[in-house]
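All protein chains but one are shown at their positions in the complex.
Moving on to chain A:
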Amino acid sequence: MTTLNATHLSLEQIGISFTRSGRTTEVLRDVNLKIDKGEFVSLIGHSGCGKSTVLNIVAGLLKASTGGVLLDGKEVNSPGPERAVVFQNHSLLPWLTVRENVALAVDKVLKSKKSKPERRDWIEHNLALVNMTHAAEKRPHEISGGMKQRVGIARALAMEPKVLLMDEPFGALDALTRAHLQDQLMEIHLRLKNTVIMITHDVDEAVLLSDRIVMMTNGPSATIGEVLTVPLARPRKRLELVEDPTYTHARAEVLEFLYARHAKPAIAA
């Protein structure tokens, strides 16, 4: 599976500690992960295990205490649009319309790459990609949670990122909306071949979407416990996979890891 050519994104020996009122807690220790171009990787683990911390370090929003992140061989230690983030609670600016939210990103990030009319087209293209053209003039509080998240995805994709970072993007949505957005995300990923790191606590979501599932141990000093490759061919169809032995096997593996070997201490007790 792993190829010998240079890794696209590499997390090397990442560790991070937080000091709060004199007490230092080590949240992550020795997190090592190599991700290839175009790969879809999920991070799964119990809440509080530091998945979001890993993502924030890759995004550059948090600084690792030890180790670092290499993107195409270069170290990254500050946030930037080549590692676009889809935030858990959409983080759209409420005083801007849907189109303006995407435009803010496009006009800033692609200023030197595209001319003004090109940027206009690119904004519309990305709104169309997530089927939000009809609500482009609406403000975030006028649209549903699922729509907001779609705009968040459009904004991130519009930055033409090398890596798309998604922090529980569908966590706050109802099951039907979530399934719909997962399908849309798979379709987009298939078309654009982005490299994606997604945090989730939903086992089915992880198996359905990912090429590899990274399972994290419980904190403190959390690290990667196991990495599971999901050898399912794409495009994947939700309904066909329900009975697929590869799918059910992968699902069982993840559940086994989460609830048998690394059950949350509070739950295990």
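Keep this in mind: a residue touches a chain if its C-beta (ideal position, glycine included) is under 8 Å from a C-beta of that chain, and two chains touch if they have at least 3 such contacts; residues count from 1.
Rule of thumb we're sticking to: contacts and distances are computed from a predicted model.
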Complex member absent from the view - protein name from UniProt, among "1,2-phenylacetyl-CoA epoxidase subunit A", "Aspartyl/glutamyl-tRNA(Asn/Gln) amidotransferase subunit C", "ATP synthase subunit a" or "Bicarbonate ABC transporter permease": "Bicarbonate ABC transporter permease"
Candidate in contact with the missing chain, chosen from A:15, A:79 or A:220: A:79
Listed residues A:22, A:73 or A:94, member touching the removed chain: A:94
On chain A, residues whose C-beta touches the chain left out of the figure: 59-61, 78-81, 83-85, 87, 89, 91, 93-96, 104-105, 108-109, 139-141, 159
